[in-house]
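Note that one protein chain of the assembly has been removed; the remaining protein chains are unaltered in position.
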Amino acid sequence: MNDAGRVADSGNPFRLAGSDGNPGRSIIDVHGVLFGGPEAAIIGGPCGVESKDQVFAVARYIAEAGTRLFRAGAFKPRTSPYSFQGLGSEGLALLDAVRREFDLGIVTEATDMESFSDVERTADLVQIGARNMQNFPLLRRAGHSEKPILLKRGQGATLEEWLLAAEYILSEGNPRVILCERGVRTWSNHARNTFDVSVIPAAKALSHLPIIADPSHATGRRDLVIPCALAGVAAGADGLLVETHCQPSSALSDGAQALLPNEFLILVNHARKIKNDLQSISANLGLCF
Amino acid sequence: MNDAGRVADSGNPFRLAGSDGNPGRSIIDVHGVLFGGPEAAIIGGPCGVESKDQVFAVARYIAEAGTRLFRAGAFKPRTSPYSFQGLGSEGLALLDAVRREFDLGIVTEATDMESFSDVERTADLVQIGARNMQNFPLLRRAGHSEKPILLKRGQGATLEEWLLAAEYILSEGNPRVILCERGVRTWSNHARNTFDVSVIPAAKALSHLPIIADPSHATGRRDLVIPCALAGVAAGADGLLVETHCQPSSALSDGAQALLPNEFLILVNHARKIKNDLQSISANLGLCF
Amino acid sequence: MNDAGRVADSGNPFRLAGSDGNPGRSIIDVHGVLFGGPEAAIIGGPCGVESKDQVFAVARYIAEAGTRLFRAGAFKPRTSPYSFQGLGSEGLALLDAVRREFDLGIVTEATDMESFSDVERTADLVQIGARNMQNFPLLRRAGHSEKPILLKRGQGATLEEWLLAAEYILSEGNPRVILCERGVRTWSNHARNTFDVSVIPAAKALSHLPIIADPSHATGRRDLVIPCALAGVAAGADGLLVETHCQPSSALSDGAQALLPNEFLILVNHARKIKNDLQSISANLGLCF
Partner (left out) sequence: MNDAGRVADSGNPFRLAGSDGNPGRSIIDVHGVLFGGPEAAIIGGPCGVESKDQVFAVARYIAEAGTRLFRAGAFKPRTSPYSFQGLGSEGLALLDAVRREFDLGIVTEATDMESFSDVERTADLVQIGARNMQNFPLLRRAGHSEKPILLKRGQGATLEEWLLAAEYILSEGNPRVILCERGVRTWSNHARNTFDVSVIPAAKALSHLPIIADPSHATGRRDLVIPCALAGVAAGADGLLVETHCQPSSALSDGAQALLPNEFLILVNHARKIKNDLQSISANLGLCF
């Protein structure tokens, strides 16, 4: 018997996240972008907030690509205490400026209870990161938020544990949870993580919640991002979270996993096309693409 | 230092499988179907050869779907010595009959040195299964074959080990090797294996060999097969190996991972569409879809 | 390049946890029991605090076995929001009663910032659980505690990530951190987790911190607990955290991974013997057993 296989509770463990008794799929509106609908919802943006010049430069081409959601971290959870932990509230102010200037919705991470309210004020969609997927007090706090929550899968979490983490948020009264697959840790070593693409249709079989893919963290290699992004959409993902280059002007010299502006534009267009084409097959097969 | 990460040799370990010095991508013709070209190459068929009625029934709808390659196992490697090991040479005779009756190319597995020559005579494409990916004498034997080889990835094999297994075949003089991703073993437990979709573009970055995906073994769940098949093609796979139902007449009662005839037809059409659409993006980005 | 292999920072990432410049090994005194010294430090106790009768019954035989540290959870992090979350402060009160009655030191888990101070008041050793290994605010809080900290390894965490988690605590000023290996999640399925025994000497090669093993969570099977406990000590563990049966009177009918009283006693005696015998080999080889 493997720990990974155990269902936490007998009966349906997913009272609110589960498909049973929840007819239809949830559609969640973030700044006018619908997650769970017939179109691919795209979020783009740099690794983290670094400066006004940086976020404005990226925000400009995100907006020009016709996407409406901008992501960047002001608070960064870091493996080492000696690494840069983000600009904090100064970063949030820059994100507010991005919204005003470009009319982009803001997606940014809440890393702890202390800063949750500040993040929540700025964000249109509050991210709970992979490391915090089982930070239960933080999940409960997210359950009291007025904002929708983007819940990343833990790098070692099963689908069941992930949906039960969503259940923590839902059971506190916030019905707006979007799942995000970002790769899991395995021995397969050609990429930073293993993009577990089959969890997308598997999640849809169990849950009505929208689910998107983050091919940037799932692979850690720029040359794998577009293929995996399209794979995610082809497997039924409702959208994408894509890391775009922080400093397009110096793009050739750094940014191991971030897309260049022209790559981002091509990706967005092609992902939308694949998503649209899937609507017909979806109707024929009773699958949820 | 992790075993998985070690390159076997210094210098380029992939003398023949590698992209270096091998301009362009290999295109391999199997019974008139091109692997590595602009169209998706599809192989369909049941788990194993069971009877004339069974293989003819499946072959008929494979052919009617417009696909030209039929796969079924006459020799079956089994985890337990007490499990059915396949019809053997009787099975090969039935596959010969399928070719004559339906003009389908035959894809079937060679499990050992003893039966290799018989399998080779019947097959248009000889499969080396996942368990034999590091059976080096068998790989060398495949290297002396006049037939192309379908080399499945071992369930615990890294990309490097897989390409070095291909190198065993290539270095004996057979240049026609097609790779096949069929899922790897991880702790992620919503499906039988983890479909490692990012290995498809990663293999193309290192090697000129065609690569296809087997979403049936990669997932073991019928409801995940089509989403993962499309994901594989969207990630750049040159084709698909899909398990179709052995007894379409009793389809509802068994066949945990096999597609029904109508599902197979929809899959084939949609996979071809995605593959075609990728040609434009491929040209724009310099990626190999 | 695999994510798991990256060192977070260049230079020595383990400024305080690392062996460099920290001559000798740390010895940490918890209620008179030394972790990191020549004797095996043993902690026993039930899954969670359930009632006075239960904790007193277990505490009695823990004390009679000659061990001096009692562990039980008052706050229980649970995968599902609908599972029992522990007795909370009522449980802490029962643990205080155990200390008074049996003179046992108390080991219990702090699951969030809110209850940390209460837990800290009762505990002689505050446990940070596997799910919270990268809950960085909680680690920083532990770094301000006057009590020593037992830091469990995350089920998907590398040795480096684990030591960097310890570094969060150390860098806030609390030098007393004890590591605890409790099994990691892999595909190997004969036990609930995979007891990664080689991490014990590997941790000692990098760090001066004491390290113990938790064979109960590492296996989830009572029949594997004693063999793995002894394996941990033979590999150099400084001690053990062992789950003992909550209701010895009904032991045959439940408790998948908990030891019976007589098994616990035999384990304690044998672990001590192995530990003592290792001192001679240690001196001969320059290894840290």
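Letters A, B and C mark the chains in the order given here, with residues in each chain numbered from 1 onward.
Basically, a contact is a pair of C-beta atoms (placed from the backbone, for glycine too) under 8 Å apart; a residue touches a chain by one contact, two chains touch by 3 or more.
A quick note: this is a predicted structure, and the numbers were derived from the prediction, not measured.
Every shown chain touched by the omitted chain in the complete complex is listed here: A, B, C. When the omitted chain is restored, the residue from C:212, C:226 or C:240 that touches it is C:226. From the options C:184, C:212 or C:258, the residue with contact to the unseen chain in the full assembly is C:184.
Considering A:185, A:245 or A:270, the position touching the chain not shown turns out to be A:185 (whole complex).
Looking at C:52, C:144 or C:273, the residue that reaches the missing chain in the full complex is C:273.
Residues of chain C that touch the chain left out of the display are 2, 4-5, 156, 158-160, 184, 186-191, 194-202, 205, 218-219, 221, 223-224, 226-228, 230-236, 263, 266, 270, 273-274, 277-278, 281, 284-285, 287, 289. By the touch rule set out above, chain B reaches the unshown chain at residues 1-4, 8-9, 13, 15, 77-83, 111-114, 131-132, 134-137, 140, 154-156, 160-161, 164, 167-168, 171, 185, 189, 192-193, 220.
Seen across the whole complex, the unshown chain contacts chain A at 1-2, 4-5, 185-187.
Criterion: only the chains that are shown with their structure count from here on.
The two copies, chain A and chain C, are related by a rotation of 180°, based on C-alpha atoms and rounded to the nearest 5. If you average the CA atoms of chain B and of chain C, the two centres end up 47 Å from each other. Rounded to whole angstrom units, the spacing between the C-alpha centres of chain A and chain C is 34.
Within chain A, the positions touching two or more other chains are listed as 2, 4, 156, 160, 189, 191.
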